[in-house]
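Here the complex is missing one protein chain, while the rest keep their positions.
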Amino acid sequence: MDDTLTIAGREFDSRLLLGTGKYDTFETMRDAVVASGTQIVTIAVRRIDFDAPGEDITSFLPEDVLLLPNTSGCETADEAVRSAKLARAGGLPDWVKLEVIPDARYLLPDPVETLRAAAALVEDGFTVLPYILPDPVLAQKLEEVGCATVMPLAAPIGSGRGLKLRDSIRIIVEQAGVPVVVDAGLGAPSHAAESMEMGADAVLVNTAIARAEDPIAMAGAFRLAVEAGRTAFHAGVMEEQAPTPSSPIGGTV
Amino acid sequence: MDDTLTIAGREFDSRLLLGTGKYDTFETMRDAVVASGTQIVTIAVRRIDFDAPGEDITSFLPEDVLLLPNTSGCETADEAVRSAKLARAGGLPDWVKLEVIPDARYLLPDPVETLRAAAALVEDGFTVLPYILPDPVLAQKLEEVGCATVMPLAAPIGSGRGLKLRDSIRIIVEQAGVPVVVDAGLGAPSHAAESMEMGADAVLVNTAIARAEDPIAMAGAFRLAVEAGRTAFHAGVMEEQAPTPSSPIGGTV
Amino acid sequence: MDDTLTIAGREFDSRLLLGTGKYDTFETMRDAVVASGTQIVTIAVRRIDFDAPGEDITSFLPEDVLLLPNTSGCETADEAVRSAKLARAGGLPDWVKLEVIPDARYLLPDPVETLRAAAALVEDGFTVLPYILPDPVLAQKLEEVGCATVMPLAAPIGSGRGLKLRDSIRIIVEQAGVPVVVDAGLGAPSHAAESMEMGADAVLVNTAIARAEDPIAMAGAFRLAVEAGRTAFHAGVMEEQAPTPSSPIGGTV
Amino acid sequence: MDDTLTIAGREFDSRLLLGTGKYDTFETMRDAVVASGTQIVTIAVRRIDFDAPGEDITSFLPEDVLLLPNTSGCETADEAVRSAKLARAGGLPDWVKLEVIPDARYLLPDPVETLRAAAALVEDGFTVLPYILPDPVLAQKLEEVGCATVMPLAAPIGSGRGLKLRDSIRIIVEQAGVPVVVDAGLGAPSHAAESMEMGADAVLVNTAIARAEDPIAMAGAFRLAVEAGRTAFHAGVMEEQAPTPSSPIGGTV
Amino acid sequence: MDVNGRKEELAPGETVATLLARLGLEAGWALVERNGEPVERARYAEIELEDADRLVVARPVAGG
Amino acid sequence: MDVNGRKEELAPGETVATLLARLGLEAGWALVERNGEPVERARYAEIELEDADRLVVARPVAGG
Amino acid sequence: MDVNGRKEELAPGETVATLLARLGLEAGWALVERNGEPVERARYAEIELEDADRLVVARPVAGG
Partner (left out) sequence: MDVNGRKEELAPGETVATLLARLGLEAGWALVERNGEPVERARYAEIELEDADRLVVARPVAGG
């Protein structure tokens, strides 16, 4: 079955996006990226510290993987727009994972500033993937201003709590005309599988892989889980129902 | 990694057991069995209706798959023992999925009769896999009388509700010296993956595959999910934690 | 213990707000209002149908209960502002339960339009109680523009699903400098009690009472539950913990 | 409405049972008992340490409260029977809260030994209230041997996790011909209210009150919550449903 | 004159108050919007209506 | 002879095996209980049936 | 005589009642098991203890 993921006209075979943060080493990150089969990885943009420039992360990333700069660290729409433009001018892709997060404690996004930044960036020619609370009305507004996807969080960033907001994500999936990427809070492959079973088009995972005891094996586990969940979505997951025997009634010896 | 499942000294590569009930046709059942990669399938034992003998299910099952007769339909220990002995005398394996279910409505097993039947069948040389409510104390008693596994239910048979009784199953997994097979109630691959992430040794699935719109594809989805969950178990699933950024703090442009 | 609820400088003894919709008769509504002990009830504003003007709801409401006009039916900030102004001009209180709901299916509020309307209404002298998804960042913005409370929903209006969004509401309670009123989706007294145990300052209930078999008794049940939950909040609810005996260890006969 | 709780022919106005363990002082325990309005309190039986005999707990308990000796600390049916007989011979009531708990870590009861002890104690004239995992089949067997109630746990003793096993308890309530007392694991008044809303006849609480910051206030909170939940049960709790407006559709200004 | 989308004859010297009386709405809360502007209750008696006026007459109803 | 509650004529020298053959069940798994006792497959051919026998003939079917 | 694992001198004509009194336990609920058999409260005063007796003296304590 042809089941490619299409974002802004570009096709992807993998429905698993990876964040590159929190790995012990770039080597481990690279191996996890390869093991995951991902075709899209997020990166952040930061000032160079000349006293400790460190290594160039991009040199560890496979050629054919799309670099998706995020706007992490930005607390307002203006900061996010500035960060995205800097990345693009410097030669990075004109795609952006839009994060506007004023709150350092719970890392929850600002719906109003996110919408404002999204409109400006779309206007300026960016392919915008906004990170949001699973707010179905906000998701529709973001789609209306031209975002390429919506990326509702499953649970707060890095918490690994899984799908705490099932109902809202289900509504977003039902209403969305663009791909829905469940982002943040997925702590285990089963969470990713469930997201896909619910009809999400893709998931983005970082901490659950980077902080696993064996990140490379975990990357493979998420790869399988996403495939399992997507396959199940097409195969038609049963509805919950009353208990029913799986062996014949009567005729017992 | 060598990660075979060993039950009563017999090794299995697959950690997914399949029930054969509720398929529209034996052909579909066979194809699902093959797609699932399972090496153990359950069957029931019933009186032949001479007016409608029907086909022989075993002729549809791959040679190398272990037939596991269940005692479905039995409401007491004596009935279960009788059913198991009949199957064995007739040439079926001396393994038995022990079900003693007095309650036709919720299909919940009888802990006392199950323990009684288990002791008698082990005594008589059977390899016994008992189906139980996730009762950690009962699970230990069954292990003490010599059962080869314990098979706690995730949710009532056929309900597809997934892991309703997480804590109890977690305790059983922690305490068990024999393989723990999560049986019944798993409605989606994500439920199977979560069971394996929790440390279950295997899962048994029937309705969720047999009643899927596309049972064969769903069998493949469960196969992937079990592999994903098992891999994640070994790779070390992260603990839930407070929100933590996956991008660097500070240095923002 | 003096534990009055203060909203915009006005004190209330009751922490249970009632909606007046969906009762079979105004008489039942009135008796439920009395049984609940509420001091704030919401009402809607609609055009009079001269062919079927119906009765005047206010004549059924106790003198000392504050009428809180809502902006139900409004899909934009402008409509909500217009509705609120009409109610105030006509002599109703200058308090408003702000609802901006573009989505007829799931009845979820619009965060951007709600914030815009809230700012305008506060500016114009209204006491604004906005109905929102439990979005902690939005809640803080509404507080910043001068709202008197924030009213996060527990679950979609009328669904009776209880606290589906615990974590988000907990964060709002923790961060809020104004009273937090959990509104919508509370289906049973236990849901109201849990909201109060979490530190919510009040709850608003409509469907769960109006559609109960016995609305008057149910109103009393919610009254008790809110008091129970508030008392427990002050008494210090225990943390979940590992199992611990409640009888002495050792010394057994 | 006359709504007394009848156990073994004895009527009680209160549906809240209290454990007496884990209070900082007997005085606080006594005041909590009074504040709770309970008419049944559990006590344990232990050997006297002559070097530190301590005070007599019964002297702190109101005259009209029924003392319910438990068999805590007993790991087998024989030990439990012995403990119950000792209490009765010494003049305590011939009622017993039957606990047979072999497992010191998770404090889960033994279904087989509990049933055996229950049968023996009923035979010997005791009024038996057995503490069990919410196992509907076991509950029916205990009723069949003549137990006066069944007392399924909500969650492990002292954990305060609330209703982890909703479905099983709901089935027990539906099938039971004797009062169902939800025992253990209730951590907050909302948990007690929910148990009563589900149709439980009573709840037993210890740790959540004894270890609250203010046990006396918490006892009052549980009293209100139990009354709220019971009232709601009779008033008919709404079913969860799809979102539905609580204000009229159309006619908007 | 248009009242809630319905044509109404304008009585001589008609005010908001007299109109409401005529419609049997003097009691309870009648809320009035005239040509898109809310009308203060205090001025119901003084505001003279004109033929071109578009009125919205609303009232509180049951709502959540 | 009673087979699954149905009366069956006993053929001369009938054994479990010949009975199963007569019933078209030689292939696949026929499981046989005779007068409450399970019959070993190895002995199907040797056990001669008697008129008073009560047989249960079962087989594996689909089940979970 | 053994009481809760402790050796106790047997006073002349000692009964359960006098023993409990001696131990300062006449008030409240003292529960007594003698040689593995529970002793009825009504018989505390009449039962004479013997040197070979093993007694368990228990009481109600706080418990859940």
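In order of appearance the chains are A, B, C, D, E, F and G, and numbering begins at 1 in each one.
The working rule: a residue touches a chain if its C-beta (ideal position, glycine included) is under 8 Å from a C-beta of that chain, and two chains touch if they have at least 3 such contacts.
Keep in mind that this is a model prediction, so the values were computed, not measured.
Engineer: Determine which of the presented chains are touched by the chain that is not presented, and list them.
Structural biologist: A, B
Engineer: Looking beyond the chains shown, say which of A:9, A:53 or A:125 touches the absent one.
Structural biologist: Among A:9, A:53 or A:125, only A:53 touches the chain that is not shown.
Engineer: Touching the left-out chain: which of A:14, A:70 or A:190?
Structural biologist: That would be A:70, which touches the missing chain.
Engineer: For the chain left out of this view, which of A:87, A:100 or A:216 touches it?
Structural biologist: Final answer for the missing-chain contact: A:87.
Engineer: Across the whole complex, list the residues on chain B that are touched by the chain not included here.
Structural biologist: Touching the missing chain: residues 245-248, 251, 253.
Engineer: Go through chain A and note every residue touching the omitted chain.
Structural biologist: Here the touching residues of chain A are 19-23, 26, 29, 42-50, 53-54, 56-59, 67, 69-70, 72, 82, 85-92, 157-158, 184, 204, 206-207.
Everything that follows uses one rule, which is that only the chains that are shown with their structure count from here on.
Engineer: Using the touch definition from the top, list the chains contacting both chain C and chain D.
Structural biologist: The shared contacts of chain C and chain D, listed by label, come to E, G.
Engineer: Where the centre means the average of the CA atoms, what chain is farthest from chain G?
Structural biologist: Following the centroid criterion, the farthest chain would be E.
Engineer: Distance-wise, how many Å sit between the C-alpha centres of chain C and chain E, to the nearest whole number?
Structural biologist: 32
Engineer: In chain C, what residues contact two or more other chains?
Structural biologist: 19, 21-22, 44-47, 49, 70, 72, 82, 86, 106, 156-158, 161, 206-207, 245-248, 251, 253
Engineer: Which residues does chain G have that touch at least 2 chains other than itself?
Structural biologist: Expected reply: 31, 33, 56, 58, 61-64.
Engineer: What are all the chain pairs that meet the touch criterion?
Structural biologist: Pairs of chains that touch one another: A-B, A-C, A-F, B-D, B-F, C-D, C-E, C-G, D-E, D-G.
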